[in-house]
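Following this message is one structure expressed as structure tokens.
Shown here: the complex without one of its protein chains, the others still in place.
For chain A:
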Amino acid sequence: MTAAYQRRAWVQQIMGMPVSVHVRCDDPSAAHVEHRVAAVFAELRHADAVFSPYRDDSDLSRWQRGELTLHSANVPLTKADAAFAEADAALVKAGAALAEANGTLAEAAAALAEVNGTLPKADFTLAEVVALCEQARLRTGGWFDARADGRTYDPSGLVKGWAVQRAARNLAGLHGYGWCLNAGGDVLVHAPDGRPPWRVGIEDPDRPSRTTGVITVRDGAVATSGTAHRGAHITDPHTRAPATKVRAVTVTGPDLLWADVYATAAAARGTDAIDWLNSLPRIEAQLLTTTGTTHTTTGWSGG
């Protein structure tokens, strides 16, 4: 080792929450590290633009108003390319006819540009998220439900974990580097062989400046749902009332999308969710009830 193993952090506010990236390596100021981290933030901002329920111009809002369809939204890149080519060919013909008709090629080109501009975005992923929400509903026995309140379709509870998981792919390319991505309290980490794992403190919901325990994670996710910062914001999909039995539930697993979904579902379900969590492969959890008792899965390692 020629250089010191250093740690560096970046923080940005995205989706209304702090997102921090910590990188451990010999050269945290190197340009390629900067670029990877910038790509993480850029991808999360893009996800916010697509999925924000608070933005009128998000794809989610437009879909809910009927201005987009999932079919057109979910055109994979190759299909979109084919569609472009097909449309172009058709437009060339149309353009030729137009040019012939009124003799103005410029007008035809303008028409071509206009039609191209109305083709669906190729990187549009709303349909993937909708499909994942349905998968999450089935996997959680209905305790995770994007339609929990019975009025609106809100995939936010899944989008965050999904987006962070995807954005972290930018860091996975940093071979031999350790990294920790924390999105408003949901954590995804990687520590390379021969380097120390990450020590993840579990927040005390009654005193958020303290922790109730620490778990060490080399590769994987830690997600927490609860009422500590935003009150009873999780809706019981069955009663459509705010879920209040769980003060906080922390779930660890191989990926953040599912750890986060399971934590949200467990918070909605209540104390007996710990038995369900115990039955899930590669998932461990700690659940604190509002009455002050702590339940853990058999493999939970948090002190």
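Heads up, the rule we're going with is that a residue touches a chain if its C-beta (ideal position, glycine included) is under 8 Å from a C-beta of that chain, and two chains touch if they have at least 3 such contacts; residues count from 1.
Keep this in mind: contacts and distances are computed from a predicted model.
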{"item": "Options \"Peptide ABC transporter permease\", \"Chaperone protein HscA homolog\", \"Succinate--CoA ligase [ADP-forming] subunit beta\" or \"FMN-binding protein\": UniProt name of the undisplayed chain", "value": "\"FMN-binding protein\""}
{"item": "Residue of A:Thr211, A:Thr244 or A:Asn278 in touch with the missing chain, whole complex considered", "value": "A:Thr211"}
{"item": "Touch criterion as defined above, residue of A:Val11, A:Ala49 or A:Ala131 at the omitted chain", "value": "A:Val11"}
{"item": "Chain not shown, touching residues in chain A", "value": "4-13, 16-18, 20, 22, 24, 28-29, 38, 180, 182, 184-187, 189, 196, 198-203, 205, 208-211, 214, 222-230, 248, 250"}
